[in-house]
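Apart from one protein chain that is not included, each protein chain of the complex appears where it belongs.
Right, chain A next:
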Amino acid sequence: MLVTKYLAELCSLLIDDLYGELPSRIFAALLLRGRSSLPELCNYTSMSARQLRHGLAVLHQHNLLFYQVDSYNGVATYEANAEHAYNLIRAGKILEMIDTSFGAPAKDVMQSLLLSGQTRIGDLVAAYQDKIDHVNKAAKAVKDETSEWDEPNGTTDETVAEKRPDLAVKSTNQLNAVICRLVEAELIDVVHSKTFQTSFDIYKAVEKEVMDTHFPGGPRGGKAKVELQQKVAEGLRKVRDESKSLKRKLDQNGTQAKRRKLLFSGGPSNGVKDEHEEADSDPVLDSKQVIRINYEKCLVDLRNRRLVQFATDMIGPTTAYVYGVFLGLLTKRVSRCRLDPEIDITEDDSQGRGYVTTDEILDNLKTSIDLSLGLGKAPRTEISSKAAEKILEDPPKKRRFIEEAEVDGNASADESDDEGGSDTDHSDSDHDHKGPATNGTKVKFADSAKEQRLDRPALLRQHLLLLAESTQRFVRHCGHNDWTVDFVPLMRTMRESELDVVIERTSGREGLRLVRILRSKGKLDEKALPNVALMRKAEIQQKMLEMQTAGFVDIQEVPRDNKADVKKSFFLWFCDSDRSLRRLLDNSYKTMLRCIQVLEVLRQKDKDVLMLTKRSDVRGQEKDVMEKVYYDRYSRFLANEKKLFAQIMRIDDLVSLIRDY
């Protein structure tokens, strides 16, 4: 990951906010200086080795550090893990996501993991046991006074649950089950020896090993080189999959897992019964395993949410809901948003089949959803089912996207012609060899659509077809009943549309128009612009200059002859979306940084009030104890803090879209 100045500052500020100044300063030094050993760090930070060891331990605990022990002299060198440091900002978002999709207990477990960093399962269980015992004792004390029940655990738990609803995890068995579920969803994975090595170190190690075993004399010829690359990728994949060891183990007794899942979905909240049966079915996890949050998978789920949001904006809420269910099914086996070019050079079989069938989606839709909403209606004669049911078996070619940006002149016309042509060809041929199937659906349509509304599967199909037909290409219809998503081009479209939002907000609709013209036509002479944009020449010049300063467009000078006379040169405007996005990304870091800094300023300003609220006799009852003037200031501070954090979260949406999805 490229660490810019602002990102570095942001990361160390975040660590400062969460874990204190000591680790933050060490982290900042590591980011600034790169890989360093302990004595070097002593030099850079002018801290004692003892202090440094403490700080490093904290960083290490939270997976913010890479280290590498030199095999010759045994000296350890440390490197900052900026990616994980940035992920700290997403903690709230991840917790919220877990809460909505897995329920409160899972959220509680995740929160503990976030707070304590990577943890041995045994320790986690012990901590929860402590908490539960504590509550039980309190409950018992209450109960002893009032009632005569003195039953075994189950009932106690129930009363406890009634009395203290804020305790999300009620027994260690439940904890075990929750962890199992999260592991199966890949949201938690296992820490292993290579977790703390940078990807570069791992690559070097794997490459060395492959060289030693397979190519002692070095690879000769092109074939051998390809083979080497494949072997290395294989090795890297093995290392990567090591963190999934726990999941594999759970998968092996799959039937049990399935049973538990069924029970669980029945109702996670009605305590007693579940717990007993879970106790039978859950494999007890090895308490020595160390677990941590798997941010890569969390990002996949966050991406799904983001896409749903996008679809809501572009099409409508009902269709977006269907899309959300579909994405959930599709990405079950997707462990990361972006494939690693070094690891995933060959077809990855472990991802399983890359499509979802209509029936699967139907099975997972909530029965309360009315699918007839959000769809326009048109007479059947106006609908071409052939065009709608068009099947695209292959993902769109990459070439086209490069072309779109590079080719000038009549690119857009060409493209649309081409599209129209090939599409009709395609659908024709498809139509031929799967004729009966299409006819079948057609007949069904006719029957049900005549008088009444369409039946549920047909409505679902309508929503999916709508998604497939959209210009954003949310979905690709890859078989008669199969649907998939081409994430790479889709995310590209989304990034562009996000960039468009920024452009429209800063330079107005005219600015957006000009940029999009350049994007579709390639490089354009200044004289050609007014004609296409239907704007005055002077206006265009002003807008373009404004946008050049903002970094959305740029100009290129092409001399007509060797003399390079400025007066005779062509000046071509162009827009480089990737460059604009990179700039946007850095601006986002800077904005987030400023938000945190402003918060710090506010904190300083209201220091006296905040100090007061830290007192143990004030804490928790601020409103009653504090003077009104002070309390008002306090609540105003809290409101501002909330606002700023919300803003940071929203900017993070942008950052993750540009960088991670």
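Some notes on this structure:
Heads up, the rule we're going with is that a contact is a pair of C-beta atoms (placed from the backbone, for glycine too) under 8 Å apart; a residue touches a chain by one contact, two chains touch by 3 or more; residues count from 1.
Here is the rule we go by: contacts and distances are computed from a predicted model.
For the chain of the complex excluded from view, the name given in UniProt is "DNA-directed RNA polymerase III-like protein" [choices: "Ribosome production factor 1", "DNA-directed RNA polymerase III-like protein", "ER membrane protein complex subunit 2" or "Small ribosomal subunit protein uS7 domain-containing protein"].
Residue A:R633 is the one among A:R181, A:K543, A:R633 or A:R659 that touches the chain not shown. Residue-wise, the contact with the chain that is not shown comes from A:D370, picked out of A:D123, A:D370, A:D525 or A:D565. Only one residue from A:L175, A:I188, A:L250 or A:L465 touches the chain missing from this view: A:L465. Touch with the chain omitted from the figure is made, among A:P317, A:P559 or A:G620, by A:P317. For chain A, the residues touching the chain absent from view are 100-101, 305, 308, 312-321, 323-324, 366, 368-370, 372-379, 382-389, 416, 419-421, 423-424, 452-453, 462, 465-466, 468-469, 471, 498, 500-502, 504-506, 509, 512-514, 516-517, 520, 527, 530, 532-536, 584, 587-588, 590-591, 594-595, 597-598, 601-602, 605-606, 633, 636, 640, 643-644, 647-654.
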